[in-house]
Structures are given as C-alpha cells and as structure tokens.
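One structure is given below, represented as structure tokens, and several questions about it will come after.
Every protein chain of the complex appears in place save one, which is left out.
Going in written order, the chains are labelled A and B, and every chain counts its residues from 1.
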Amino acid sequence: MSAPRGRRATRRRLGIWAQVIVLAVICVVWIYPLLWIVSASLKDSLGVFSGGLGLIPDSLHFENYARAWRDADFGLYTVNSVLITLGTVALVVLRCALAGYVIARRNFIGKRAVVAVLVATLFAPQGLTIIPVVELSDLMGLLNSRTGIVLALAGTGHVAAVLLYAGYFSRVPRELEEAAIMDGAGFLRTFFRVMLPLAGPVTATVGVMTFLAAWNNFFLPLVFTFSRPDLRTLSVGMLAFRGTNSTDWSGLAAAGTISLVPLLLVFLALQRYFVEGIAGAVKS
Amino acid sequence: MSSVTRKVPARRRGLAARIWSERWAYAFLLPTLLLFGAYTVWPIISSLYYSMLDWKGLGAERPFVGLDNYREAFGDPLFWKSLGITLTIIAVTVPLRVGLSLLIALVLNNPRLPLARLFRTALFVPAVTTTAIIGVVMGFIFDPAGGPVNQLLLDLGIVDQPVDFLGDPASSLWTVMGVHMWKWFGITLVYWLAALQTIPATVYEAAKTDGAGNWAALRHVTLPLLRPFLIIILLLTAIETMQIFDLVLTMTNGGPFFSTLATEVYIYQQAFANSTPRLGYGAALGVLFGLVTLAFAALQAVGIRYANRARSSR
C-alpha cells in the first residue's frame, strides 16, 4: 500500500525537478540578451564587437558608467524620469478611478455617450496624434515643461484603466456604499474612504501598466523638450550615445543597464500585487 | 443626496434637476473629460481634418485637397503591403504568444514549484527594457558574423552557413516577430497567472476527490474556467501587438526591401521621415488603418457574440 504511493511521490518530485530544469534553461536563454547588455556595458568601444556566446569581458571598463552618468547627465535624466513617471501614474490612477466609479455606479445623462467614445478610441491608431497634442500644448504654453509632459502622458489613452475600474466597482456590493452614506459620509468621502481603498488590486495593475508606459515613452518627452534638454527623460537621454557618424555602444549599454535597474526593483517589489491585482481586476 | 431620499419619477423631473442631482458624477468625470478630450479625442478629430490637407511639415502651407489623400492611399501598393504585414504579425504572434504563455503559466502556477517567482521575474524582464536598447542589442545577438545565435546554431550543427536573420527579406519579418514575442511574452504570462489565481484551490480538490488525474483536471476543470479570460487576453495581446512600431523601427526600419514594413512604420515614414514629410497623407493612412482595425474588432466582437449564443443555445 505505501510502496506505490511512495513511488508516485518520487515520480511527482522528479517531474517537478524536470520542469524546473526546463524552465531554468528557458529563463537563461530569455535573459541572455539582457546579460549581454550588462556585459557590453563593461567592454571597450571595439570589445563590444568581439562576438561569440561568451559574456565575460576581457577587461572591465567601469568608465562607461561614469560616462553615462556624468557626460550624458543621467543623474538629471533619472530625476526627470522619476518625476514625470510618478506624476503620470498619480494622475492616471486618480482620473481613471474617478471616471470608472461614476460609470459603474451612477446613472447620469450622457453616460452612454461617454462609454461609447471611450470604447471607440480603444481602436483608433494614435500614431499621428503627436502633432495636435503639440499644437494644443503650445497653445496652452505647456511645451517645454514637465507638467505638459505629465498632462499629455496622462491624457492619452488609458481607456483600459477606466474600464478596469468600472468593471471592478460595478461588482462591489451596494450595501457598502449605502452603509457609508448612512454613516453620514458624502459622495467624496464615500469614494476616497471606502471605494478607492477597496480597488487596491486595480490600482496596483493600473499603476504598474502606467509606470511601464510612462517610463518607456520616448517620443512625447522628446518632442516636448526640444528646446529644454535639461528636462529630458532617461529614454530620450539614452540617445545621446548615438551620434551622426558614430555610436558609443558601451556607453549606451551602460545607460540601458542604469535605466533598467529602477524598473526591475519596482517590479520585484510589486509583482505580487501586480499579479493579484490583475487577477482581481480581470475577474469581471 | 436628493436622488437617494426623494422618490420622484425620473421622467417628470426637469433635465437641469437631474443633472444637478448627479453633479458629483460630472465632477468625477471632469478630469477624464478634460484630459482625454484634449489629448485623445481632439487629436483624432484633428487627424480627420489633417487627412484632407496637402501638408508638408509644420511650418508649411496646408491647402485643402478633399479626399485626394484617400484616393492616393487606395492606389498605394506599399500601404496595402504594409497592411498585409501587420495582419501577418497579428495572426502569427498573437495566438502563439497567448498559447505558449498559457503553457508556461500552467507550469508556474503549481504552488509546489521551486523558484517560481524567479522564473516569473526572468520572463517578465524584457517587457520593462527600453525598446531602443532592445533594437540595438538584437542587431548584435542575431549578427551573422559571430553573433551568439548563429554561433550556437553553427556549434550545434543545426546550420552550416550563418543565417542573416535581419538582413534577408525572407527571414527578417520572422525575426522581428520572434523578438516582439520575446519582449512582451511576460505581460501575457502575467495575465494568465492572474487568471489562474481566480480559480480557487477547492475546485481542484473537488476534482481530485472525484478521482480526476492531473491531466483530466486540467482538461475538464482548469481550461473551461479559463475560457472567459481567453477572449480578454487575446484582445489585450492583439492591441499590444499593434504597437510593434518602435521595435521594427529600431531593428529594421521597415526593411530590408519593405519586408518588415508594418503599417505604422509606413505611416511614420510618410508623415515624418520622408525627405519631404507628408503629414496630410500620413493622417489619411492613419485614418484608413484605424477603420481597418475597427472593422476587425467589430468582426471579432460579432464572432464572439455569435459563438456565445451558439454555445448557450446548445
């Protein structure tokens, strides 16, 4: 009786370890290009081209990092990136949560129209919207400012976020809200004290998605900072390494490594919330 | 307040009163109406207008030409070719990415699997890496002269001549699609993991007590429960795949000889990168592309509804 069960357990354990090995191989292949970036960031200008599978540089050139940090002003760019990204995330979360809440819960005139416009724009290609966005920002005096970048980043798209919030709020039992109102809480209080905290998982999801998009966005910050290089973000600043006639590959790799680190940290810290958040949000 | 306490038939209340009673709703909507209106809706409307201009750059004059741009677009073989390429990309990468990531997600979802978190992170990292860097690095990775991929293929004896992955029109599109899948695989994986978390452990236990094996539990319990997520994940993935633009631009710039010319790359080239930029024509191409996308989305929606009705009537 116990012998077969033991054998089955062993087989299962073997199966798991086989899976681990296969997964480990896949993951090594997966992050190989990223390891390659780190490796290139430590090579000299011609060493980058040495080719082959190996990742260990012949000699270490940490000056690439110094160059990236100092010459290309990556310190300043990091500050800009952080400010712009956090501003965008905060604004997106706030505006999408507010909109999602009333769409889910209130029956106001014009609701159908709002939802229809939101859904329709999900599929509109936005490749050309940069020009009207710039014209508008120019009109409002928002070019060449971080505020302008944040507003534009937060205003473009994010329909998914609104719909995620709407979907989530529509499943919160009405009694919760009514109880809060009974306690004398107003509309605002109800939302900020009861509903928004409940939507934690959605906020995590929207936060991470927006973070990724804003952090990586290139064209908008580029266009908005044409005459103010001191406002540039990391993804734009990265390009200082590509000249007309030459490219500083090792410096570029160093810059890439630098810009990757904060994102990795954010994901590692938040990944549980992220996964659970999407799970919570997607359930509808 | 009034809407809660008083019970006046909605129809008899004045319009203004009804709006007033929902003033908070409008206040809550205001930030989105302003921002979304200014930065999303307005630009789309502007594009419609721009698409009827002969407009060669921001400083230049922009005479109105009516539907000329659209007429030209219909006769533009490169536009149609680019549509074909975009559709190929979606048709190939979306099902592959969704399917493969489900497979990995099922494995990773096993609570007894060691290192699952590490694996999950490793698979997700490419998604957070800046595309500009990816584009540059992939040039090195797929280099036919000593690049790691070719080195490996040669060492293993899989090929005897290096493959010119990005330089040969026959392989460039496949390479770009592969890299795109690699980069965004982690996102789809996380969607699946999230979906799997919604299935309570008790469901499995129930299946186990019924004597179902692992395989049977997967087939008869897990997969059916995942079906509603499939549609959403397919859609999210399809929408993301439309944004292959930046990757193509860094890796191949639409070449060699148009083999990777996705529609948005072509639009970008026409509007910004041509020797004489043609913003009006680019806008027209954008509008047409939007309509095509919308048509496909509608078709998909109809298909799904039809399938659901067919299933529920069974």
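Some points to look at:
The rule is short, and it goes like this: contacts are C-beta pairs under 8 Å (C-beta built on N, C-alpha and C of every residue); 3 or more make two chains touch, one makes a residue touch a chain.
The criterion applied here is as follows: contacts and distances are computed from a predicted model.
The protein name that UniProt records for the chain not on display, among "Sigma-70 family RNA polymerase sigma factor", "Hydrogenase maturation protease", "Extracellular solute-binding protein" or "Deoxyribose-phosphate aldolase", is "Extracellular solute-binding protein". Considering the entire complex, the omitted chain makes contact with A, B. Checked against the hidden chain, the listed residues B:I19, B:L100, B:L236 or B:V292 yield one contact partner: B:L236.
Taking the complete complex into account, B:M251 is the one of B:L83, B:L102, B:M251 or B:L288 that touches the chain left out. On the side of chain A, touch with the chain left out of the figure occurs at residues 45-46, 48-50, 71-73, 76, 119, 122, 125-130, 134-135, 138, 143-144, 153, 156-161, 163-164, 167, 209, 213, 216-220, 222-223, 226-230, 232, 235-240, 242-249, 284.
Contact residues of chain B toward the unshown chain are 56-61, 78, 130-133, 135-136, 139, 142-145, 147, 162, 164-169, 232, 235-236, 239-240, 242-243, 245-253, 255-259, 264, 267-268, 272-278, 286, 297, 301, 304-305.
To be clear about the criterion, only the chains that are shown with their structure count from here on.
Chain B makes touch with chain A in their complex at residues 4, 15, 18-19, 22, 24-26, 28-29, 31-36, 38-44, 46-47, 50, 58, 104, 107-108, 110, 112-115, 117-134, 136-138, 140-141, 143, 145-148, 151-152, 182, 190-191, 193-195, 197-198, 229, 232, 236, 239, 242, 245-246, 264, 267-268, 271, 279, 282-283, 286, 289-290, 293-294, 297. Every residue of chain A that touches chain B in the complex is listed here, in rising order: 16, 19-20, 23-24, 26-27, 30-34, 36-37, 40, 48-53, 91, 94-96, 98-99, 101-102, 106-109, 114, 117-118, 120-129, 131-133, 135-136, 151-152, 154-158, 160, 162, 181, 187-188, 191, 212, 215-216, 218, 234-235, 238-239, 249, 252-253, 256, 259-260, 263-264, 267-268, 271, 274-279, 281-283.
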